[in-house]
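A short worksheet on the structure shown next.
Every protein chain except one is present and positioned as in the full complex.
The chains carry the letters A, B, C, D and E, assigned in the order they are written, with residues numbered from 1 in each.
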Amino acid sequence: MSDPFFHPVSGFDLPRFAGVPTFMRLPYVPHGHERYSDVQIGLIGVPWDSGTTNRPGPRHGPRQLRDASTMIRAQHPTSGMRPYETVNCADLGDVGPNPADILDSMTRITAFYDQVLAAGITPLTAGGDHLTSLPVLRSLAKVHGAMGMIHFDSHTDLFHSYFGGTMYTHGTPFRRAVEEGLLDPKRVVQIGLRGTMYDTEDRDFAAANGIRLILIEEFHDRGVADVMAEARDIAGDGSTYISYDIDFVDPTYAPGTGTPEVGGPNSYQALQVVRELEGVNIIGADMVEVSPPFDPSGGTAFLGMSIMFELLCVMAAQANS
Amino acid sequence: MSDPFFHPVSGFDLPRFAGVPTFMRLPYVPHGHERYSDVQIGLIGVPWDSGTTNRPGPRHGPRQLRDASTMIRAQHPTSGMRPYETVNCADLGDVGPNPADILDSMTRITAFYDQVLAAGITPLTAGGDHLTSLPVLRSLAKVHGAMGMIHFDSHTDLFHSYFGGTMYTHGTPFRRAVEEGLLDPKRVVQIGLRGTMYDTEDRDFAAANGIRLILIEEFHDRGVADVMAEARDIAGDGSTYISYDIDFVDPTYAPGTGTPEVGGPNSYQALQVVRELEGVNIIGADMVEVSPPFDPSGGTAFLGMSIMFELLCVMAAQANS
Amino acid sequence: MSDPFFHPVSGFDLPRFAGVPTFMRLPYVPHGHERYSDVQIGLIGVPWDSGTTNRPGPRHGPRQLRDASTMIRAQHPTSGMRPYETVNCADLGDVGPNPADILDSMTRITAFYDQVLAAGITPLTAGGDHLTSLPVLRSLAKVHGAMGMIHFDSHTDLFHSYFGGTMYTHGTPFRRAVEEGLLDPKRVVQIGLRGTMYDTEDRDFAAANGIRLILIEEFHDRGVADVMAEARDIAGDGSTYISYDIDFVDPTYAPGTGTPEVGGPNSYQALQVVRELEGVNIIGADMVEVSPPFDPSGGTAFLGMSIMFELLCVMAAQANS
Amino acid sequence: MSDPFFHPVSGFDLPRFAGVPTFMRLPYVPHGHERYSDVQIGLIGVPWDSGTTNRPGPRHGPRQLRDASTMIRAQHPTSGMRPYETVNCADLGDVGPNPADILDSMTRITAFYDQVLAAGITPLTAGGDHLTSLPVLRSLAKVHGAMGMIHFDSHTDLFHSYFGGTMYTHGTPFRRAVEEGLLDPKRVVQIGLRGTMYDTEDRDFAAANGIRLILIEEFHDRGVADVMAEARDIAGDGSTYISYDIDFVDPTYAPGTGTPEVGGPNSYQALQVVRELEGVNIIGADMVEVSPPFDPSGGTAFLGMSIMFELLCVMAAQANS
Amino acid sequence: MSDPFFHPVSGFDLPRFAGVPTFMRLPYVPHGHERYSDVQIGLIGVPWDSGTTNRPGPRHGPRQLRDASTMIRAQHPTSGMRPYETVNCADLGDVGPNPADILDSMTRITAFYDQVLAAGITPLTAGGDHLTSLPVLRSLAKVHGAMGMIHFDSHTDLFHSYFGGTMYTHGTPFRRAVEEGLLDPKRVVQIGLRGTMYDTEDRDFAAANGIRLILIEEFHDRGVADVMAEARDIAGDGSTYISYDIDFVDPTYAPGTGTPEVGGPNSYQALQVVRELEGVNIIGADMVEVSPPFDPSGGTAFLGMSIMFELLCVMAAQANS
Partner (left out) sequence: MSDPFFHPVSGFDLPRFAGVPTFMRLPYVPHGHERYSDVQIGLIGVPWDSGTTNRPGPRHGPRQLRDASTMIRAQHPTSGMRPYETVNCADLGDVGPNPADILDSMTRITAFYDQVLAAGITPLTAGGDHLTSLPVLRSLAKVHGAMGMIHFDSHTDLFHSYFGGTMYTHGTPFRRAVEEGLLDPKRVVQIGLRGTMYDTEDRDFAAANGIRLILIEEFHDRGVADVMAEARDIAGDGSTYISYDIDFVDPTYAPGTGTPEVGGPNSYQALQVVRELEGVNIIGADMVEVSPPFDPSGGTAFLGMSIMFELLCVMAAQANS
């Protein structure tokens, strides 16, 4: 059940600052590698931020996230889950984007994920800005049809367009995903919304399509457990995607991001919401908008990887159940 | 009712990183401008820190705050208030201080605000260290008489003097303001007090004059809503000044300040206290002690501007009521 | 009762940025100084991090902590305690370690503390990494025998060894201390544990020896007062050491440390747990793992010194009772 | 001859940290302003970096450059030139790019410059990445035909394409400009070239078209005066564009840029090369690739503006001759 | 001849990161100390920046300089001078300024130096902004009369006044010193001048009074040895003060300063100019304008202390001759 090939290097054997940094110090198993088809959960980098409308940087996210991930150990502190011994995990490498061509990049991303899914691998993505989710969902929808989504974010990313008609930005991916039938809006919930608004065009779209919006005030009033129980209900038993924008977390905890909004959850809540995903039928997940130029210290990336480890444990538990 | 001249530039039209940065991307309407007398709420910078007894820097505050304010959009996320369409707002520019002469600077500041008030504009100030409030209050008192004050801070700023008799520092403005009859101490409340103390000379003065002090322990025990209800009671119906020292907030959330004290409110509470000012008769407000050299990232300034937007929404609602 | 020689310099007399920085601006009284034997509580630096298995830096801790301590004033904000007027406090200087020889350094540290204890001084230590506690406990045990310990940390530091048998690292000090009979494991409680784990070898040791582990989830669920009441019960009336690893606090509040774990207490809780030590029979305390290279801003050190001031107040109250 | 409207604010009157920051503290005169047609040299921001193939950031350049420009005073230290009293200078504002659409952005930039040139204004541009130069040259060529160019850079920016055929990146603008007939390659010189190379495709193009390449070794061997004499000869009497990529300067002096190459000129040489442009028939100039996220201190921007002041003095001298 | 009391702690005995940081790890000998009168060269901190017209910070200079000085060892690398064994050197502590009162501060500084001179100690000062030199010169002139001065700086600091008549700023000290007869202008040379200018009011004053100005262009053209030979000639045999503003050095080498000017000397030249002071009759020296908030890394302070060590070696050689 537990294949040593897929075990990460331990900090007891090789200090955590040593070695070529792969995600979680897992083996690097790109497409074409002989063990590719044995991978069950694949960690993938999408170093891309062409959809960013304000402060770019997430293209540097996967590298800093890999570096930070060398601080993550093998076992979950409360559940005892040891994901790498439960399912075969690997670093599948990065999608190669075209920084100067958005449409070309989206095509490349979807093609990469088509390969991943063809091998039966469940993808756990490290972005990239939030537009990353769209080409990933396009691939997943080929296998899973219209999906539910539990979405942690301070923004809805449901806008129609920017700058007089530009359709593909990091503020529009889920508008496109609903329009393209990739998401079932009735099974979509967005949690943590806050910050000043341009207008209500995005919220009006959500209301018209049945997307549930949970503002930060409701989140703080009800607490993690209650909110997440509702989120699980909304997602139901169907295939569900988890999209985690690091700007869900208060920017003091996660300054390395391009569109911060103050007044968000703290780092403890940031982990707890993921633990509450147990039982959800997760067919893929992402951590996006980590922007190294705005946090050279790497603290944001370390929080991002701590959250990804929580995601991995939930996904491993499900894969094993 | 809504004059397009006073509408800020939208990030949907011009990216938020573009353009000369005025407060909130509002029009720059200095004294002498033909629309000056049409302004209802004026945002003013006071780049001055000569009253600082320890770590200087707030003289650079207004510029960094203007830069951060380009991230603020047009509508409040819960109340729906669109302040720029409700009242005429503008950037009135900076007061020009004399960095090497405290008394001369105070004279210049009061003169600037006399012009503002003569035009019927309600001032919303971006400091500057906390001594800034004194010359502003001197001007306001000419119009409003002795005012109430709701004061968010980790310090009382009620000391008699420093360094053997120096009367004008950022630790003494409200002592002077009470002595000069600018504030009615019975209608003054200070919220968030904490940190190690020299002695009790400031608290003794408060007790002797009826100023209500709410320490951080009481704040955390009672919660925002209960504390603010009392604050509104203390302020009553009379003219009330709001003074918000960024060091009210925990220094992890607001490191860019000169006299931090650990253990303060988080950024969510930092916003909520302002929302609870609804109904207060606000005749002016300030955000002071943002010190860019101690937070080059601009995160403190972004929090400062997020709070100023909350202040603006409360002031706009009142102006409109 | 209050000896002016031992009073720190006031910021009202000499600005806080001026002067050679000793701990708390106290007099520098190294061994051999004529007033050495009059000191009751001695602040000591141990600039040493040879036990660090991942990111070094705490060797620079004492200097940055001294610098930050010039921001601390004379009186506690709620209890009113003025420790420097209650007991004679002094900066005893730094232990001189041998950065290239762990065993030699431990010998030097124990020898330094033997002198301190011989003079009847209670030590309050600024580390250094957590291995610092071991040679300090060796000295204390000569006087006090097997001690209880209240230990704030995100890690147990109870591992057997690292890297194939290395016994002295910052992950092993309390394993050694129990083995050597310096600590009475039944009177030891560790609070704030969290973060991903290598395995359960450390927790198994704790369970087998009766060390009480309080995970962060239990801490957040029960609250400070309840957890600390239990901690006081565990420590009982006997001699008790307080060991405070700055990584107990959430890394957003204390980024300057080598082995951060997200999801910890905030800075308010960080202070409150110390206030709840009142009544404990404290025979020594330390603040360890402050690592300046990972927080050049000094914010972590300022929090560290704010906590040390709380420790000092509790220790002064006890010394005076 | 000297119109006070166009004089910048003096730091003797208003401290340099005060006021809304325009370029050089000049008046803000956007298109449509009543004095627009009186401007002779216009400073323009192009906050755009969509052509960046590696590390983005120059979109934030104009704002940081404006901030840094408040440190620049009125007179040249050796020539005595007072440019603002010699020609009418103004800040014309920023071109509004579309961050998610390269072609749309280039169209917008060219349109902006068409207006500038129609008013008879000589443009001095603050980028933006180096692709900025292409749409500017398209506008200038409508008036001036095929131009000469003196180009300071560590790269040729003469590549054919990137990423399998992408034609518009910051590595290709001058290839396009030559192809489109905007530049006369025989009158183009590139100075400061260095750094590791992909291949010689760019240099081959230069050789085939008669573009003169001066590598850094030749620059250091011959010295500024000799190299610049040749540069003036190459440019001749015809209309000449000056393009100054901040990465011409050694990255230690200018770390805030996306594609640094070590071993470049120091800051003294960085200024001297501009002084040697006297006599060149300059019809426009730019300073590009200043990337604030890679130098939050602003030192790179201050160097960039110091160079722009030198450019302005040379342009003012020419306009006045 | 060599008194062990005055020997600094060696890094071979106590690691350089350990211990309370005094200047050069020398003994701390404040006024009143029993060895005070045995000191020959006294290092003094003046933590003061009230004369700063733009970016404050030098008040934090002495502390960061002390910290950096722990990196300096005992012997000069080329001359072999071991200053601490040649003359008795000590850290005399800081002057306590009044941050909110310029005139009071100047009085305090002069009084401090009067004590120093009364004890026959030659002062080597660590500022503080450049206004610091004025009260120091006032004290020195009481003993030495009108002095010569070799002044390294990018600015003349010879302006009449700022902000409409403010006479005491860091841009005016030497104007005052000449007016007050503290300096003999015929024996004053200023080296390294550069940067944009307000006007020529300062240079006109220099010309009218016979102060020799050496611009950076002349410095680079002639080289260190030739320029310094002239400087020695100008100073002659009389009592001469050395004033070294860290902004003499290019800001890339010394970013931690408030009024940088690009294009200056490198760090090698920064040291060489001091070595060329051999033979000058130095009666005091200062290193000013090191501003820690603008270089938290401490690199500027380390350069500052490296220069101060060169000054100390020249002063020790002279004292010994």
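Annotations for the structure displayed:
Definition applied: contacts are C-beta pairs under 8 Å (C-beta built on N, C-alpha and C of every residue); 3 or more make two chains touch, one makes a residue touch a chain.
Source: prediction; values computed, not measured.
The chain not displayed here makes contact, within the full complex, with A, C, D, E. Contact with the chain that does not appear here is found for just one residue of C:F6, C:F112 or C:Y162, C:Y162.
Within the whole complex, the absent chain has one touching residue among C:H60, C:R73 or C:R232, and that is C:H60.
Within the complete assembly, A:R59 is the residue of A:R59, A:R73, A:R138 or A:R203 that touches the hidden chain. Among the residues E:A270, E:V288 or E:A317, only E:A270 touches the chain that is left out of the figure.
Against the chain not displayed here, chain D makes contact via residues 53-55, 162-164, 193-200, 215-217, 220, 250-252, 255, 259-264, 266, 294. Seen across the whole complex, the unshown chain contacts chain A at 13-15, 17-22, 28, 45, 47, 59-60, 62-63, 66-67, 91, 93-97, 99, 296-297.
Of the residues in chain E, those that touch the hidden partner chain are 10-13, 15-17, 71-78, 80, 252-253, 266-268, 270-271, 297, 299, 302-303, 306, 309.
Please note the rule applied: only the chains that are shown with their structure count from here on.
Shared contact partners of chain D and chain E, listed by label: B.
At the far end from chain A, in terms of centres built from Cα atoms, lies E.
Separating the CA-averaged centres of chain A and chain B is a span of 39 Å.
Within chain C, the positions touching two or more other chains are listed as 13, 15, 17, 252, 266, 297. The touch graph of these protein chains has some other shape, matching none of line, ring, star or complete.
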